[in-house]
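Have a look at the structure that comes next, please.
Only a single protein chain was left out; the remaining protein chains are all shown in position.
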Amino acid sequence: MHQKTQLQAETIRLISGTNTRKCMKCGKCTASCPAFAEMDISPHKFVSMVEHGEIDKLMASKSIWKCMSCFACVERCPRGVEPASIIEAVRQTVIRKQNNNYLRPENIPELLDPKIPQQALVSAFRKYSK
Amino acid sequence: MQRIGVFVCWCGTNIAATVDIDTVVEAMKYEPGVVHASDYQYMCSEAGQSKIKQAIKEHNLTGIVVCACSPRMHETTFRKAAKAAGLNQYMVEIANIREHCAWIHKDRKEATEKAVVLARTAVAKLNLNTPLTPGESSVVKRALVIGGGIAGIQSALDIAEAGYEVDIVEKQPTIGGKMAQLDKTFPTLDCAACILTPKMVDAASHENINLYTYSEVDSVGGFVGNFNVKIRKKARSVKADICSGCGICTEKCPSRKAENEFNLGLNKRGAIYIPFAQAIPNVPVIDRDQCIKFKTGKCGLCAKVCPADAIDFSQQDEIVEKQYGAVVLATGFNPIKLDNFDEFGYSQSKDVITSLELERIMNAAGPTGGKLLRPSDNGHPHTMVFVQCVGSRDTTGCGKTYCSKICCMYTAKHAMLIREKYPDVDVHVFYIDVRTPGKNFDEFYRRAAEDYGVNYIKGMVGKVAPTNGKLLVQGSDLIADRQLVIEADMVVLATAIEPDQTAKSLATMLTASIDTNNFFTEAHPKLRPVESPTAGVFLSGVCQGPKDIPETVAQASAAAVKVIGLLSKDKLMCNPCVANSNELLCNGCSNCQHVCPYGAIDYVEKEFRAGGKTSLRRVAQVNEAICQGCGACTVVCPSGAMDLKGFTNQQIMAEVDAICR
Partner (left out) sequence: MTFDYYPGCTLKTKAKDLDIHARNAALALGIELEELPEWQCCGAVYPIARDEIATRLTSVRALASARDRGRELLTLCSACHHVIKRVNNDIQTDDEIRNKVNNYLAPDIEYNGETKVVHYLEMLRDTVGFDTIREKAVKPMTGKRIGAYYGCLLLRPNNVMAFDNPENPTIMEDFIRALGAEPVLYPYRNECCGGYVAMDDKNLAAQKCKNITSSALERDVDMLITACPLCMYNLDINTNTAEETKLPIYYFTELLAQVLDI
């Protein structure tokens, strides 16, 4: 593997605290994912693509914004791999870059409705920007 | 003074690559008592053994140290060689410089130093060795088989055929085990009952086989050749010797609330019942928790209708005490509980079933008469989903880490049988891997897919949602990289299997070891697969690890051969490395007796004369036939009276000194 991709993959493993080698490729994560319909890269592929160092593709993926952190994949994985933690690590890697926020304060007014709870705003900012 | 020879083995490159053999040989020449030291490429070979024998004669050796592999591997080999050259075989010591040294070190210098230490330690011990002579014990020519499934039945039949008496203890009211519950068997699809029930009859009618059904092992004492076993015959509340098995009582019993265990709770049975039509013995048993007579004192209908007057409400558990030369463990398995896997909806819908439940539904003698009916409404299913690896290969603690081994094949069987009988039913199988190592197994699985159109989907199910009378099965199809939802009528879970819970208590009683999953451990995973590490205890069937029927039967026969080999001996040679009490030092404290796991120590009153006076003292005495040489007594003895032959305190201290030198 190329040195850069190797480093990227290692970073994802560190941030997520997961061991992608434990995956036995059963696909229970993808079977459980409630956001699957909106994802371009499915949860099980996140695991194998980290294993193969394809981090750039993952960083460009739509899936990282669709994961709802519901932990269904984490709960049901028979090997304790935690795909949601990997997706989070990729998302963090993207938004930690300068000027790379997915959600910006100026987008907020158009999203607001009178019922929206603080919790939604705070969590969206935590997930989508730095 | 001993005359010791040291023989250093290269084990090809296994040892020689990491340990400098010459250094070891050279160092040993200067150890006390050593008069000869040499090396050879393969000490265990014929030529290597000859070298040892020759050196013993040539140098008039009194003992030898072989620096080689683990004593588990070749101690016996070298003892035999020494014996052939006229030495006492307990004048042989092994320094394990392979597993304990060469294999675990990379640095040649370090490894060589360690090899020297290990070798001189063995020399130090050998300097204090004395020739030992093993005693002999008798062999009771009878075997006990615990568990009456196909494994236990097969072992018993083979042992009985060789002319030895066998008792089978089975905790259920009938023998037959799990195989009796199955419908058809892979890969030939012959009906389980058709091939099992004749064997059950053979076992019951064999003059050398004695059945204790509805019975459990209460305790085990003794040792190989002389096990002393207490068997609890639970009260059936029916006199087995008078009962004709007509079954009128089971029909008339007014209590109908008990779950029928044989049908896995898919229907009910009476309080007095016979598990199934071909049960052996064909004698009913009263479930006292369910029986109205036992609960309220009223009823007793079964006693009134019994034409043989065989009902006996006052029957008590009976303890039978018997001696056995050998014990075969054949305690079998159960599917795991599915409490940790509620995503599959087992507890939320009757239409989600386990594979063993499906066996009962498919079985002509089962709750639906063999008709494939949906449990919730007895309707005909149109779509069925099978889920593999439910609870198997799970490292999260929710399930079992191992592959249950039988599920891939029985699921292929189920899928095939359903497509054969009901071609209108769509069958989908979610799989992680399809594992089919076995004669004609892969061909069988492919037939299910290719000839019967079973839809195999590489993926797993994430959730089963009972909705509008259907089961919405949400799963993944990894080949197509998609998530899919199948509207199914029934979902069948290939549930992991685990050892029966009795394995744990039996392991304690027999000092047979079990692994972290409660499977019995074999003496050697490859070379002694049907023996437990405890002498005289043998393993048969799934209690040792997941296996299918052909493998179980093969292993059962293998265990039987081992038992026959043991029972054919008139005398067994005992291990002479047993405890030995110095009566002059013994203070009569009883500590040793309390810790002895084998009951080998007794105390006797004995007269001692000292200084012209006679006194009566209480002292420990070891029964050498029972002692297994574990050494627990030597550790707790406060006066140092208890010692272990071949491993005396003095020898151990000499070894420690040699290491620390």
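Chains here go by letter, A and B, matching the order in which they are written, and residues are numbered from 1 within each.
Basically, a residue touches a chain if its C-beta (ideal position, glycine included) is under 8 Å from a C-beta of that chain, and two chains touch if they have at least 3 such contacts.
It should be emphasised that the depicted structure is a prediction, and the values quoted were computed from it without experimental measurement.
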Q | Per the touch definition above, residue among A:3, A:98 or A:118 touching the missing chain | A | A:118
Q: Based on the whole complex, identify which of B:60, B:76, B:133 or B:467 touches the chain you can't see.
A: B:467
**Q.** Among A:28, A:44 or A:127, the residue in touch with the chain that has been omitted
**A.** A:127
Q) In the complete complex, which positions of chain A touch the hidden chain? A) 14-17, 34-35, 37-38, 65-72, 74-75, 84-85, 88-89, 92, 102-103, 111, 113, 115-124, 126-128
Q | For chain B, residues in touch with the removed chain | A | 339, 341-343, 345, 347-348, 396-397, 463-468, 472
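FYI, only the chains that are shown with their structure count from here on.
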Q: Going by the contact rule at the top, pick out the chain A residues touching chain B in the complex.
A: 22, 24-33, 36-37, 42, 44-45, 72, 76-80
Q.
Applying the document's contact rule, which stretches of chain B touch chain A when the two form their complex?
A. 343, 389, 393-396, 398-399, 432, 458-463, 474-476, 478, 481-483
